[in-house]
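This is the structure I want to talk about, given as structure tokens.
A single protein chain has been omitted from the complex, and every remaining protein chain is retained in its original position.
Naming follows writing order (A, B and C), and every chain is counted from residue 1.
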Amino acid sequence: MSDTGHEPRHAAPTPPLLAVRAVTLRFGGLTSLNDVNLTVERGAIQAVIGPNGAGKTSLFNCLTGVYTPQLGSIEFTSDGVTTQLVTGTERRRRSKKPHMVSRIGVARTFQNIRLFAALSAFDNVKIAAETRHRTGPVGAMLHLPNAQANDRATDERTEDLLDFVGLEGVADELASSLSYGVQRRLEIARALATDPQLLLLDEPAAGTNPTEKRELEQLIRRINAERDITVLLIEHDMRLVMSIADRVTVLNFGKVIAHGRPAQVQQDPVVVEAYLGSADETEAEGGEEADRGD
Amino acid sequence: MSQVGGLPVRVKRSRKVDPRLVRLFGWLVLGALLRLMTVTTEGTATDHTLVLDAAFKSTALIWWLLGAVAVWALTELWRARKVGSLVSDRTAGARKQWRTVSDRKLTRQLAVLALVLAALIIPNLMSEFYQRVLVDQVAVFVLLAVGLNVVVGWSGLLDLGYIAFFAIGAYTTAYFTGSLPVTPGFRLNPFVILPIAVIVCLIAGLLLGAPTLRLRGDYLAIVTLGFHEIVQLFLVNKNNWTGGNQGVSKPIPHFSINIFGIHYQWTLDSMPYWYLFMGMLAIVVFLFARLEHSKVGRSWTAIREDEVAAAASGVPTVKYKLMAFSIGASTSGLAGVLYGSRLGYINPASFPVVLSITVLSYVIFGGMGAIIGVIAGAALLTFLPAVFQEQNLVRQEDIPMWIGAILVVMMLFRPQGLIPSRRRRRELRLAQQGIADADAMSEAPEGRQ
Amino acid sequence: MVQHEQKGRGLALTLQWKRCVVHKKTVLAAAPVMIGALALSSCSSSKSKPASAGGGGNKPSYTIGFQGPLTGPNAQLGINIDNAVKLAVAQANAKGDLPFTLKVAEADDQGDPAKGPTAAQQLIGNSNVMGVVGPTFSGATKAAQPLFTQANLASVSASATNSSLTDPANGFKTFFRIVPPDSTQGTAAADYMAKALKAKSVYLIDDKSDYGVGLCGNIKTQLTADGVNVVSDSVAAGTNDYSAAATKVANSGTQAMYYCGYYADAAPLAKALKNTPYTGKTLSGDGSNDPKFISLAGSAGEGWQFTCPCLSAAASTDPTTQQFVKDYTASANQPPGTYSPEGFDVANTLITVMKPLGTNVTRGAVVTGLRSVDFKGLTKQIKFQPNGEVTEKSIFVYQVKNGQITEVGTVDKLIAS
Partner (left out) sequence: MCLSQHFWQFLIPGITLGCLYALIAIGYTLVYGVLQLINFAHSEVFMTGGFAGLFLVQALVTTGVTPHGTESVLYVVLGICCGAIFGGIVAFLLERVAYRPLRRRNAPRLIYLITAIGASLFLFNLAGKLFGRDKVNVPELYTNGVVFTVFGAQVRVQQIIIVCTALGMMLMLDAVVNRTKLGAGIRAVAQDSQTASLMGVNINRVISQTFVIGGLLGGAAGFLFGTYLNVHYQMGFLPGIKAFAAAVLGGIGNIRGAMIGGLLLGIVESLSQSCMSSQWIDVVAFVVLILVLMFRPTGILGQRLGRAA
């Protein structure tokens, strides 16, 4: 996909890569996302910010099929093919299953790192890399030539990706034994291994030190530039957001309160008010639970 | 939320009893319980205190209690002297050395070779009774356990209807050999039935797993239990198809080879069947070992450790769980063909629900996830009861009780089993720290509202 | 008696263990615990040669095997027979006129067909075993009999009544039984209900077991032949709730209800029936003819009738039988139960066959001897047809009266009167 040639960065007539239209998500009586609209253009680096509990992770979960929103639509367009991520009638809605979302080209990382802890770094990436192959149990058991070839190709790709994120030295180490920053990068490598068009990063800089943060910033830029992957990230670190994002969307209480260029958004009084009004700006410790809202 | 908020904060400091005394009490209770479990009489419907009297009004109780006190004293001494850590410090080097040696490919190959040779040679030296035990019990259950290991050990699901597929395999054999009241009009050699039974069980597994596995993994346990009941009722009630409780109407024929001018007929003798079983086991183990280290095996590991992350990485979780479940089912069916043909006579009573739990206990005891551990566990736990039976050491009907006790004790003290796989051990340790999941029981990572 | 034998065996085992040191070494090389356990038995392989006489002075020692459930849910029936066999052997040894000493070897199959072959192998492997009493249940018999036939070892059952067991197509050449098959009991029970009780319609319930289905099938055939209306139902053994089944019986308006199954299920059915307005006769077969039926069913069991090819020792007035009841009660600490007299008879039949063979008893000779035996037992004159079926086939009727099972008479006589 990445080698299909360069497309113009902002071709006006083509639909955006991702279009979220009027999405509403409720848990019981609690509204987590309220009429959210968002578009992501191909090739962009875009950020979603907002105070804790604003619904950022819920948005990601809707995009990746973990949650099914009650209202609204989500469209993903790549190579001229548009896929509806949420289908069904008003009453019975279905979202594309997470692995299907991954297959059509949306990969993600998690706010609280979710690696396969008892596996090596190499295997973590390999599992994601080989989902694109069609090796079945029979091929695997009988070592059919096709399966063998796939396996070799996957190994190469995995090594390649580990090199790309700078983890070639720790390939054989257990994921759980790696440092926090390294785990973050490993998770990104795993996401890249599914060969995505759109990469969703959920607070990639949380818990990393300034050096790691700088490296991360470079990594994101390289992913965007070298691999031609569009990036949508949730981040609390304003400096990082301001420096790499082309566009910023601000969520508060499940609503989009501002959208635009970083500098613009930073000046927006509504945003300033939202941030000052919220009780604490420190990082969330509760992980996903904080956003789920029940 | 409001209920939680409305609750008063009550922090009560509990009165501390010396933990050593608590442990002593525990050991004493355990001693008394063991005494109760080892009594050789059995209660009757009219005399409910018979066993209690036999257990607690005899001098043997004193020995058990003294034993409990002795064990307690030893463990306390061990604790006080911190012998455990001392020993583990002292032996750390040796253990590391052992690990490097045991990890070496050559070592493992030699061990496997030794095992294979032992399996081929040693049974020849045994009495016919033990040869029969080896085939009817050990070989059958080892094969079953290796199959169940795929479901429980590798994909982290719980299948309590495993023996239902065993029954399906056996009855498929009976059908295609014309031993049931309904006949297909032709008769097949059991060798030909092997793939048929595998496919039949595969399909049955898919049909059962598909509606269940879309939901929570733990429902599978109860649904499979129900499935077993249904299969059992079907076998019992559909007399005109299955022969009901009277079992197959004609003996199921033995295996035979009759191709390329080679004629061989298996008979009632045990050894030829032993080699047949071992051959099948070798094939199954070989294929499964490859599966474990393939894309499929890695996907199962991923699902076990973090289903949400696996799905996000593009692993179709439901598909892989279903795959594990049906591969397990078809192995069970394969064993069923061998078993049916070996015994010649089967009826629904040969496949009780408790047998599924028994096979589960073999897998657990040996070490979930490690083929070699599972084989060892199943072999040991099937062979020992036969020895007990021959020597009249333990009442046969008490064996399920012991198996239940073994399950609980293993889960409490050594959940990884006798000879665990390294990965499994790691997972359980990480799960203890709250990092990984180590099973596939949680809610499917999709479709939540 | 049994314990002595165990001790002897244990000793033999340790001796054998020392003898196979070579195996032990190879085994230790192979290391794993499992193999160690395997080796233990490999050493015991040659342990039971006839030469290792032991207890009986200079007389040779032979063994009568018993196969049946000694543990598990169906144990009582097996224990009833086992005790009788042990009593017969003890009495024969005590008499002192045997040219050999007799022992009993028990093989527990829990009544489970899957365990049948292993149990049979246990007896076959013991080369001292010259004849087997059992297997107790028909399913286990079907599974084990090919092995007995192959070993040319006679197995004489006191209780396996499934009709197809003596079918020559099975090739069970060494199988005998001293109880008539279900078909005989079924025919007799049907005739009894049609002719003695004069029932116009009968409700049949089977328990889906090997035994129950066979029995009810035979009853149905004969009832139809007798021109009686038949309603059939099945409730699997072990069902907890019989209230719906009882409701159906009550609604059917039949004059008699026959339950083909065991007492453990007949009793709850009796209780459930008592809670309905049903007024017809209630009957069951030999499987329910057990004192436990009364203790389970309580007052609901009153008036139930049982057909049985068995002799109820307690109800008999014959002095030999009364002596048997006394001896049995003394040795087994419980009164004789269903099929105890039959078990006693089978053991004595085997002893009768073995005795003239003197010190040259072989398995083959016992099988041959059984074909021509003519022996007056407690229950009947024992003589076998070529297919192993006993010639005399009388069916008794019993009834629960005042919390006791009492004999009513044989079916033939009851129909005639």
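By our rule, a contact is a pair of C-beta atoms (placed from the backbone, for glycine too) under 8 Å apart; a residue touches a chain by one contact, two chains touch by 3 or more.
Keep in mind that this is a model prediction, so the values were computed, not measured.
Looking at C:115, C:177, C:208 or C:380, the residue that reaches the missing chain in the full complex is C:208.
Within the full complex, the residue among B:92, B:230 or B:393 touching the omitted chain is B:230.
Within the set B:357, B:384 or B:419, the residue that contacts the chain not displayed is B:357.
For subunit C, the residues touching the chain absent from view are 72-73, 75-76, 208, 233-236, 238-245, 247-248, 251, 264, 267-268, 271, 275-277, 292, 295-299. Take subunit B: the residues that touch the chain left off the picture are 1, 3-12, 36-37, 39, 42-48, 51-52, 152, 156-158, 160, 211-212, 215, 217-219, 221-223, 225-227, 229-230, 233, 236-237, 353-354, 357, 360-361, 364, 397-398, 400-401, 403-408, 410-412, 415, 428, 431-434, 437-439, 441-442.
One rule holds for everything that comes next: only the chains that are shown with their structure count from here on.
Every chain gets a centre from its CA atoms, and the centre nearest the mean of all protein CA atoms is that of B. Ranking all chains by how far their C-alpha centres lie from the centre of subunit B, first place goes to A. If you average the Cα atoms of subunit B and of subunit C, the two centres end up 34 Å apart. Once the centre of each chain is set as its mean CA position, subunit A and subunit B turn out to be 41 Å apart.
Across the assembly, subunit B contributes no residue that touches 2 or more other chains.
Contact with two or more other chains is made by no residue of subunit C. Against subunit C, in their complex, subunit B makes its touches with residues 42, 45-46, 114-115, 117-118, 122-123, 125-130, 132-133, 136-137, 233, 236-237, 239, 244-247, 251, 268, 343-347, 349-350, 376, 379-380, 383-384, 386-387, 389-392, 395-398. Taken together, the subunit B residues at the contact with subunit A in this complex read 1, 287-288, 290-291, 294-299, 301-302, 305-306, 308-318, 323, 327, 423, 426-427, 430, 435-436, 445-449.
Within the complex formed with subunit B, the residues of subunit A that make contact are 27, 64-68, 70, 94-95, 97-99, 102-103, 107-108, 110, 114-119, 123, 126-128, 130-133, 135-137, 140-143, 147, 150-151, 154, 174, 176, 190-191, 193-194, 294.
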